[in-house]
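Rest of the complex left out; these chains stay put.
Residue numbering begins at 1 within each chain, and the chains themselves are lettered A, B and C in the order written.
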Amino acid sequence: MTLMENIANGSIEPILKGRGLVKRYGKVTALDHCDFDLYPGEILAVIGDNGAGKSSLIKAVSGAVVPDEGDVFLEGKPVHFTSPIDARKEGIETVYQTLAMSPALSIADNMFMGREIRKPGFRGKWLRQLDRPKMEQIARDKLSELGLMTIQNINQAVETLSGGQRQGVAVARAAAFGSKVIILDEPTAALGVKESRRVLELILDVRSRGIPIILISHNMPHVFEVADRIHVHRLGKRLCVIDPKDYTMSDAVAFMTGAKEAPN
Amino acid sequence: DGHAVTACLITKTDTNPFFVKMREGAEAAAAEAGITLRSFAGQVDGDHETQVAAIETCILDGASGILLTASDTSSIVGAVTQARDAGLLVIALDTPLNPIDAADATFATDNFLAGELIGQWAAATLGDDAANAKIAMLDLAVSQPTVGVLRDQGFLQGFGIDLGDPNKWGDETDPRIVGNDVTAGNEEGGRTAMENLLAVDPEINVVYTINEPAAAGAYEALRSIGRENDVLIVSVDGGCPGVQNIADGVIGATSQQYPLRMAALGIEAIAAFAEDGTLPENTPGKDFFDTGVALVTDQPVDGVESISVAEGTELCWG
Amino acid sequence: MSGNADDYEAAIKPSAADEVASFSERKGFLARLQHALHVNPALVPLFVLVVSICLFALLLGSRFLSPFALTLILQQVQIVGIVAAAQSLVILTAGIDLSVGAIAVLSSVIMGQFTFRYGVPVEIAVALGLAFGTVVGSINGWLVAVMKLPPFIVTLGMWQIVLAANFLYSANETIRAQDIEENAPLLQFLGTTFKVGADADGRGGATFTFGVIAMVVIFAFLAYALKHTAWGRHIYAVGDDPDAAQLSGVNVKRTLISVYAVTGFICAIAGWALIGRIGSVSPTSGQLLNIESITAVVIGGISLFGGRGSIMGPLFGALIVGVFTLGLRLAGADAQWTFLLIGALIIGAVAVDQWIRKVSA
């Protein structure tokens, strides 16, 4: 049975679910009673116009903003994230559109920000000393997996990296620590052809490890290449969810811009 | 130059004409005695840390003696002891240390007495009306440095008001006091403080001020509401502009002190000490050498000794 | 279309009348007040000012709510107000000027000393004082704009330099009000008072001085310049994001230098007004003007990070502090308690401001 069929007959439950989410910024309603479902093991693409509320949606489910109304469920249980730290503790890793890196700190520092590894024994427990060699080793490994071997020095400040390399570090961080869900908000927007390709490969690789992914992107060919299902977002709401095998890119663009009536 | 005698002058600040004159006096006396003078000052009144650093510099510099107007009379004692242990003569100018014998000698005005004189003068000038006077107290700063407290309390004592704790101002209960406000010892502060107290009670008729710049500011405030002629302003210092202000009717009376004399005497004492180790002597009957204070006014009253504006002009700054 | 480009982009609805996200109304009096002020944040300090006046009026009655007391506040804040106007300009560019007070004082000393020490005609001495302020301001501006040094440091250094120069040059001598009145009344020009509604003896009633008028005129002038001239728009742009401003065609250096120069000029006017207020020329005045002006600016709602805020805010900010100071004195708080309460007020006023600005509320 395909994923879509399994979903239709209710034989699998969403791993991450949002119901009736509302988020207002002053007068703007960025999320307007929006629903959302991510199923185990899938790549769910989220597409929509600029300002449709895609980033607001993933911020609401990842704890970066607290929704004004509505509920989020993780593996069926309601959760109330008040900060990204809460979501991370539950295994949800997010690469935000704005990247969320500290430019002056090193690659290793950034990868382990908020979950630093301490030295074993007395020095870690009482002196709270960081285990730099270990963190650097792990960081190096993760970046190599991504093919970012060109980064010469893991202790180099993030601000000395090119936009593409920075994106790579952010994605590697999420891939390394996300145990339940990985969320990527326009991970390839600033990237060149080569760099974008690497990120797509990484996404497929993560799925093959069984971890579901949410991918926000304006790049239709990329979306149709990797997504299992496509969540079309419009005016702060989920307009419809389509199977990329059943619809063309033209259909998707027509739905999302309002040129065509959405199915179901 | 190792052979010449060096002396240090450390004042509270050097942004106050009083201390500028003191320095001029010291410079003149030093030039005459062939002594090298180094002068230091804190940045603001109360800045005793800079004074400690200055004392240390003088020790390091091999000076023979230090003339000091302490910003904090107790806190400086440690550094002064260190200097005396290192063989320097330390003379407190203007402000006695606490304890007074922490310095080798003290050449000072009696600030309490200075306040007392203007208090007595104001009370006598008002005569029977003193019983229902309305008094504004324009003090120095909320940190209540000692000069400010001594003059304020001296004034109240002289005026016949119960002091409460003589170590601080503002705790008196006498209804004749409309209020205390702070002036930073300058014209701007004097004017604002006076305005504030006038808003509390527009009938104020006696104004005590910490010094003459504050008095000049207070006068401007009174003038702007047309009351400059029915209020008695008293002050302390007797600087040349201050005495001139008495002649012009801005201030009724002031207690004059003599910074030039203090400094000159201090330099002479250091010169003597450097030559043969002689230590200066105190005024008989006092534990310091009193450089004197005189009430300057053109409206003398019975029972309070005073000198005229003409004499005051002659002596101003000493 | 060339190559193998897709045609999915053709699916865009051709004449889509783009829809916009919907609005939703919220309720509650406080919420509505907050919203109203949120929409017009420039009104926040005015609101705080009015509330504090009402508060003290309730507490103190006519002692506080008299034309005399209210105009007295104006007189007491005039110097800080003028300097705050200048400080606002600098803070709008994301800078800060710690040397304002020192510039004001040395300018006033120059006006006085040139007249009395060198016998320069008083008009020229005043002009020289104003020129001096402008020059020092320009040096600040040059160091910030061209040498790219942090404004805090430049003006901290300049503060010490100008203040020390002030004491060295003036030899700490005050020029007495009586001498000025006789020989160079122009120096006291901004102190000229006129009364409205005083009694026969000239007591009570509303009292204004030319210095107060000057303060209001300076604020009005700057409000015009900031809103209706290119220079004003450039100041906001530079404060918002200097790189962006540079790339979009603003001469950032020239804008910054001119801002610091104008600031120096206005500070020199404050120095002139100072002579009017205290009657005499005194080198020890104005020591706290930098902190006081920054306080007024921030209470007035201008962000220390630059680019945001209305110039009228600092006027209200200065008045708020003035109202509290006089109000507390009248209410019987002593000098030390007033000092303490003003500290609390500063935090409180900004907290109210922050509460009103809260975007998501």
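The rule is simple: a contact is a pair of C-beta atoms (placed from the backbone, for glycine too) under 8 Å apart; a residue touches a chain by one contact, two chains touch by 3 or more.
If you're wondering where the values come from, they're calculated on a predicted model, not measured in any experiment.
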Whole-assembly formula, with each chain kind represented once in the display: A x2, B x1, C x2
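In this section, only the chains that are shown with their structure count from here on.
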Topology of the chain contact graph, where touching chains are joined (line, ring, star, complete, other): line
Closest chain to the centre of mass proxy, which here is the mean CA position: C
Chain centre separation (chain B, chain C; CA means) in Å: 36
Computed distance of Cα centres, chain B from chain A, in Å: 73
Chain A-chain C separation of Cα centroids, rounded to whole Å: 47
Residues of chain C engaged with two or more neighbouring chains: none
Partner chain A, residues of chain C touching it in the complex: 6-14, 16, 19, 21-24, 38, 359-360
Chain C partner contacts - residues on chain B that touch it in the complex: 14-17, 20, 139, 142, 170, 179-182, 184-188, 190-192, 195-197, 199-200, 202, 213, 216-217, 219-220, 223-227, 241, 244-245, 248, 250
Sites on chain C touched by chain B in the complex: 63, 68-69, 72, 75-76, 79, 167, 171-174, 176-178, 193, 201-203, 207, 274, 277-280, 282-287, 325-326, 329-330, 334-336, 339
